[in-house]
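Here is the structure we will look at, set down as C-alpha cells.
Up next is chain A:
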Amino acid sequence: METNLCVAGFGGQGVMTLGKFLASATCDSTDKNVTFFPSYGAEQRGGTANCFVVISDDMIGAPLGDVMDDLIVMNGASLHKFLPTVKEGGRLFINSSIVDEKEIDRKDIQVVSAPVTELALEMGNAKVLNVIMLGVYIGYTEVIDPEIVWNTVEHKLSKKPKLLPLNKQAFEKGLEIGRSFR
Partner candidate 1 sequence: MEQLLYKRTDYIQEDKVSGFCPGCMHSTAMKVIGESLEELGLVDKSVSVLGIGCCGLHMDYMAADTTTAPHGRACAVATGIKRVSPDSLVYTYQGDGDLASIGLAETMSAANRGENFTVIFINNGIYGMTGGQMAPTTLVGMKATTAPNGRNPEEHGYPMHVCETLDKLTAPHFLVRTSLNTPGNVLKTKKYIKQAFQYQMEGKGFSMIEIMTSCPTNWGLNSIKALDYLEDSMIKEFPLGVVRDLG
Partner candidate 2 sequence: MARTFMKGSEAVAEAAVRAGCRFFAGYPITPQNEVPEYFARRLPEVDGVFVQGESEVASINMVYGAASAGVRSMTSSSSPGVSLKSEGISYCAAARIPMVYCNFQRGGPGVGAIQPAQQDYLQATKASGNGGFEMMVLAPSTVQEAVDLTYKAFDLADRDRNPVLLLADGVIATVMEPVELPEMKSDEEVQKIRDSKYSWACVGHKLDYANRSWIQPGQWDTVKMQKENEIAEELYKSWEKDVMVEEYEVDDAEIVIASYGISARIAKSAVEILRKEGIKVGLIRPITVHPFPYKSFENLDYSRVKTILDVEMSIPAQMIQDVELGVKGRCPIETCLVSGGNIISREAIIDKVRALVGKEA
C-alpha cells in the first residue's frame, strides 16, 4: 500500500511544514517508509511552493510520483497545475477560502473543501491554516493515527509552547471537518 500526496500553494502558506509534519509523524511512530520531497526553485520568497510525501508499507521508489493519490491545494494556481495529476478516484483537498470549487472540472475524484484561510483568521492567527488543513487531511484519510500526528506537531513546537493551544485548536477543527466529509 503506497500513498502519494502532493501539497501545493503559495510560499508562506506553510505548505512545506504541513508535508514535513505528516512525514515526520510517519517516520517517528510507524514502521512505514516515508519520503518528503520539496520541489525547489531559485526564489527564496513568494512564488509557488509544493512538496511531495510518499507513505508506503514497502520500499519507496520515486519520491515524487507522476500520479497522485491525494492532492492538497491551498491556492487557485496550484489547482490548475496539479489537478490533472490526481488519479481516478483520488482525493482532492482544497482551501475553499481562495480556491473556487467550481473550477474543479473533474467528476471522478472525491473533493473535501475547507475554508482554512478564514478559519485561521477567526482563530486569530492566519499562519495556522496549514495545521487546520493537516487536520482535515488526517481526519478524512486516517492515513495515520491523528494522535501520532499531533504528538509530532507538539514536539516540533516544543520550543514555542505559547503556540500549542492555538495549534491544538486548529488541528482539532481540521479533524472535525475532515471527519464530517467521510
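A few comments on the model shown:
Definition applied: a contact is a pair of C-beta atoms (placed from the backbone, for glycine too) under 8 Å apart; a residue touches a chain by one contact, two chains touch by 3 or more; residues count from 1.
On how the list was made: all candidates are chains of the complex that A comes from, given by their letters.
The structure displayed is predicted, hence computed values, not measured ones.
Picking from 1 or 2, the partner of chain A by touch in this complex is candidate 2. On chain A, the positions that touch candidate 2 within their shared complex are 20, 23-24, 27-28, 33-38, 40-42, 58-67.
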